[in-house]
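I have a structure here, written as structure tokens, and I will follow up with some questions on it.
Every protein chain except one is present and positioned as in the full complex.
Right, subunit A next:
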Amino acid sequence: MTIASSSPPSRLPLGGAEGARTRPKTDRAKAREAGGDGRLAAVFLAPALLGFVVFLLWPTLRGIYLSFTRFNLLTPAEWVGLDNYVRMVNDPIFWDSLTVTVEYVVINIGVQTVAALAIAVLLQRLTQSAVLRGIVLTPYLMSNVVAGIVWLWMLDTQLGIGNEIIAAVGADRIPFLADETWAIPTIALINVWRHVGYTALLLFAGLQAIPNDMYEAAKVDGASEWRMFWRITMPLLRPVLAVVLIMTVIGSFQVFDTVAVTTAGGPANATNVLQYYIYGAAFGRFQFGYASAMSVALLVVLSAITFLQYRLTRAGQSDLG
């Protein structure tokens, strides 16, 4: 016979919307009445739990283990202690690629967040058109591969329409994806193009939760749209914005596809983002141990950033009454 868990309801890492909804007392009381559904729950949970353990929990632990080994896929992994990490710290290409990745994330997230916020506000304050919302989402339907190839063409130095326009106004053609300084900002902006609409819709959904009365009241008081944005929209959107920011930063650090199809890490390692370097180490040089160590480093960096962002932006608290 099963007895309902006596542990307090778990707290969500994000938000905490659940906490209020689960009422342990009534649940427990009802469970005693119903006698629990242990066996049925086991059946319902089995496939998901299997997937969770085999393809998420086990690989996570194994990834950490592999980072302490020398492993080339063909012979069994051999324990080497901290060797991979020592090598990583002394590997200038690793540090270069971490710098390039951070540069990418800063440009990508900076531009995307401002643009998504602007689009979301326009979609809320200017028009409620569902058609426009559908339109801004269309680039998200393309794969990164498609987006990369299309912009590779549009930004081609000789034949791309982008450079044709630049040449038409009399400026020098820019080798966007073939130049060491331009390549990373260009890739960052290509990915802004693909993701900004989706991000904007998430923010738009957050804006929908702000009562319209607030804007009406502010308008009666003679407040401008600009002032309403800073005094109403921004403070009340903050928790949503914080979570969206954490999500997009984590996604941004994992950039790979666009680099793979546009520059392949070049020119001269200028776009050798971390994930691309890790892929090369594993599948180009079969150093799975070293690749795993760099993955662990990325995981640590991401966890630290998530934690910091969560604290700094007070993502868990809402100012909306």
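Basically, a contact is a pair of C-beta atoms (placed from the backbone, for glycine too) under 8 Å apart; a residue touches a chain by one contact, two chains touch by 3 or more; residues count from 1.
Throughout what follows, contacts and distances are computed from a predicted model.
Hidden chain, UniProt protein name from the list "Branched-chain amino acid transport system ATP-binding protein", "Ion-translocating oxidoreductase complex subunit A", "Carbohydrate ABC transporter permease" or "Gluconate 2-dehydrogenase subunit 3 family protein": "Carbohydrate ABC transporter permease". Only one residue in the set A:F52, A:W79, A:W95 or A:W230 touches the chain that does not appear here, and it is A:F52.
Of the candidate positions A:T75, A:N90, A:Q158 or A:T181, contact with the hidden chain is made by A:Q158. In the full complex, subunit A touches the hidden chain at residues 2-5, 7-10, 12-18, 21, 27, 30-31, 34, 36-38, 40-42, 44-45, 47-52, 54-60, 62-63, 66, 73, 118-119, 122, 125-128, 130, 132-146, 149-154, 156, 158-161, 164-165, 168, 193, 197-198, 201-202, 205-206, 208-209, 212, 225, 239-240, 243-244, 247, 250-251, 253-254, 256-257, 260-261, 275, 278-279, 282-283, 288, 291-292, 295-296, 298-299, 302-303, 306, 318, 320.
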